[in-house]
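Removed from the display is one protein chain of the complex; every other protein chain stays in position.
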Amino acid sequence: MMREWTQIEAQSDFPVLQRKINGKPLIYLDNAATTQKPNSVINAISDFYATSNANVHRATHTLGEEATHKYECARNRVRKLLNAQNSSEIVFVRSATEAINLVSHSWGLSNVQPGDIILLTEMEHHSNLIPWQLLTQDRGARIELLGIDDSGLLKMEDLDRYLDERVRLLAITGMSNVLGTINPIEEVAKRAHEVGALVLVDGAQSVPHLPVDVQALDCDFLVCSGHKMLGPTGIGVLYARQKLLREMPPFMSGGEMIKEVSFTNATWSDPPSKFEAGTPPIAQAIGFGAAIEYLQKIGLARVHEHECSLVEYAMAQFREIPGLEIYGPGPDHRGGILSFNLNNTHPHDLAAILDEQGIAIRAGHHCAQPLINRLGVRAMARASFYLYNTFDEVDRVAEALLMAKRILTT
Amino acid sequence: MMREWTQIEAQSDFPVLQRKINGKPLIYLDNAATTQKPNSVINAISDFYATSNANVHRATHTLGEEATHKYECARNRVRKLLNAQNSSEIVFVRSATEAINLVSHSWGLSNVQPGDIILLTEMEHHSNLIPWQLLTQDRGARIELLGIDDSGLLKMEDLDRYLDERVRLLAITGMSNVLGTINPIEEVAKRAHEVGALVLVDGAQSVPHLPVDVQALDCDFLVCSGHKMLGPTGIGVLYARQKLLREMPPFMSGGEMIKEVSFTNATWSDPPSKFEAGTPPIAQAIGFGAAIEYLQKIGLARVHEHECSLVEYAMAQFREIPGLEIYGPGPDHRGGILSFNLNNTHPHDLAAILDEQGIAIRAGHHCAQPLINRLGVRAMARASFYLYNTFDEVDRVAEALLMAKRILTT
Amino acid sequence: MSQAYTERVLDHFQNPRNFGQLDQPDISLEQSNPACAADRIRLDLRFEEGEIVDVRFSGQGCVISLAAASILTERIKGALLADLQDLSRDEFLEMLAISPRASQLKCALLAPEIFREAAYGEPEWPR
Partner (left out) sequence: MSQAYTERVLDHFQNPRNFGQLDQPDISLEQSNPACAADRIRLDLRFEEGEIVDVRFSGQGCVISLAAASILTERIKGALLADLQDLSRDEFLEMLAISPRASQLKCALLAPEIFREAAYGEPEWPR
């Protein structure tokens, strides 16, 4: 085992990591699906319920004022994390998936015309693919796809091929949840803007693992999910330029998002509340704020560096296993995600046998079925890292894979 | 103070109720906006994050299996609470507001034709009004309103006036969040079904406070929110008949709600997952399950009885205050909600002065602006009760109102 | 006695200064605060050579919004427009000597924001 020079001493902050699974210490490597939560996040949620719980906005009482203050502080934390200009550009939703649906419904239905193109990539998650399928089918528009090369990198030459004035939006993942590929968003956004297309970044995997700056990227929309970055489930974020949010019609409607209402008509409040109909996920936003605080104390650059070392180490270890195929680019272009197959075994079986050793990996199509098929397989096993994973854990996974191979192929 | 014969000894289960506000013990009477949470709910959430946190469905590892099991158990708890036939009729969403938007988008856009009527009542919350305004505007349909009489009861004769084959849906609140009026849903649903209209019940206020049985009511849709019934924010429920959910197209799309996906097309999984795109509010569903367990231990009938006694007592006490006007029906037709005005005072000022005495009430239009205007005022003060409120607290509120009157009108 | 409902605030509420409307205002602006029961306040202003020579307010609202309007008229009458333009929101509230609780901020700011928009055509405060 190599020296853990970047090891972030975090495991003790995460109660679940103290758990044993089948008598073995848990090694949690399903971070691309959802991450574990540190005590500071769990406590922020409990404390809110135990001391300041109330509905936000419009309440004159002390609890209501405190809840509103905490909720808006969380919004400001997100603003700072993403370096948005104004906290009114931060809309709280349930998840990255809802944020993309908000854009596809609100912006999409009022801006996309027959013949228009929504440009995606071959490595998109279903959440950044199906909403655009439905939108384009509804509007008589169509989808085009930027391809990937055999190492899982975006074919930049496809930008020349597909970018023209018919492209209304380019929606692209910051980091592939299957291949770990980190996309050159800044360059892609610049190219898209040259033809007048807007750019949506699916930051579900990039925001938790890399420094992301919406002004530096110069993107128009960016989405992410709290639960993939140490935060609670039930909270996600849509960032959008102020001008866009002002112009866009509401997605959902109901309480809290109105100025005036009569029995026949309603007018909308300003963003972000125009897009936050009903009681928002208050405690979840506050827990998400605590998660961002935890991440910023370490620093996203350090988190990324740690994961890069882990994935490089893991790639080297896994290559020693005969018949193991790794998908995606070399360590220079990827974050801490490693998808693979071991020949003559089914990834579902690998995951089940690793679980008996306390190791949680994922098997399947990872909500990116077309990508998996494009790569010529039906499923993959995936190990995805976060700041609390260690080199030692990688060694144990490699051993467990060898064991699984023995069980399944003899 | 009268003997607290129905007092439910619950205050010690709710940590926030131990708090002092401005040196006075907190009296929390903003339960129609959101309720407080017992330790069992707070702990269920913390425990989930600390021991079993994982994404649900499709994970082969132990944590994923445990999380999926707990999430589906919560769904089954909701099914039992509402007496739905099948847990696939229970869709988890963020809130009652989202549930109504789901129906107005998914069912509405594919079923409502030009000339059709959506029938509402004059006492609907914005969340059960604006989605139908947008739908009918989009579809060239229109809204009609069942009126209320001067005591705040539904005008049943309006059913004769408005119910005919053009009515596609009657959307009606189980209990008014302003007047406390409990509507005769069973009778209304029967009448609506006679002309072939579907019935949606906004259960945001009724499900937390009364026994509600979707089979007995014979409603087609019912919505409610976890945070208004001791549960966490960020979780709500849509109940719909299986047949409707099977026929309805998805509302949002993305991960987890698909059968097969290609770059150009997708097919949907069965309900409820067809309507749960992306990572759902997992911890929130589990916390909601714990809230239902708490409520069922007491029994919703007992909760209702307690609140009825409180509101009857409060009405008697408040009537002693000169110039205080109470809105809505007598105690026989209402739940634990009491809206009022004190003449020559602004409800916002009342709420601020009561807060100085540790009392949390709400002032404003309560997200029912058209109703408030219909009753000839611009705002109301509202005290709304739950199982942990006491007769003693009512006495203190009455005293504080007298004090506010002295401050504001001399 | 109440914390926010001080004698001074209640005095301005019960005995509003400069209440009413001007016959020939240079500008008259009415706005509402949807956060607080759709309260409405109207400000009438007369200027001479950059000085606020007369001001009246009218309308309805909670104690805080009406008292703030009354205090506002007292403080700005006779002031130079140029002297008030660069005040931030907090400095402006300080000048009025009101510090509302969070949920009443919009009420307290209703009249000041109407003034800002009427006098400078800008609803936003300088940072």
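Going in written order, the chains are labelled A, B and C, and every chain counts its residues from 1.
Heads up, the rule we're going with is that a residue touches a chain if its C-beta (ideal position, glycine included) is under 8 Å from a C-beta of that chain, and two chains touch if they have at least 3 such contacts.
Source: prediction; values computed, not measured.
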item: Touching partners, among the displayed chains, of the absent chain; value: A, B
item: Contact partner of the left-out chain, one of A:108, A:254 or A:364; value: A:364
item: Touching the absent chain when the full complex is considered, from A:109, A:195, A:352 or A:402; value: A:352
item: Of B:29, B:59 or B:117, the residue in touch with the unshown chain; value: B:59
item: Among B:247, B:260, B:320 or B:392, residue touching the chain not depicted; value: B:260
item: Where the missing chain touches chain A, by residue; value: 22, 346-349, 352-353, 356, 363-365, 369, 378-379, 407-408
item: Chain not shown, touching residues in chain B; value: 57-61, 64-65, 68-69, 258-260, 269
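Simple rule for what comes next: only the chains that are shown with their structure count from here on.
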item: Computed distance of Cα centres, chain B from chain A, in Å; value: 31
item: Inter-centroid spacing, chain C versus chain A (mean Cα positions, whole Å); value: 46
item: Touching two or more other chains - residue numbers and ranges from chain B; value: 22, 348, 352, 363-364, 369
item: Residue numbers of chain C (touch at least two other chains); value: 35, 38, 101, 103-104
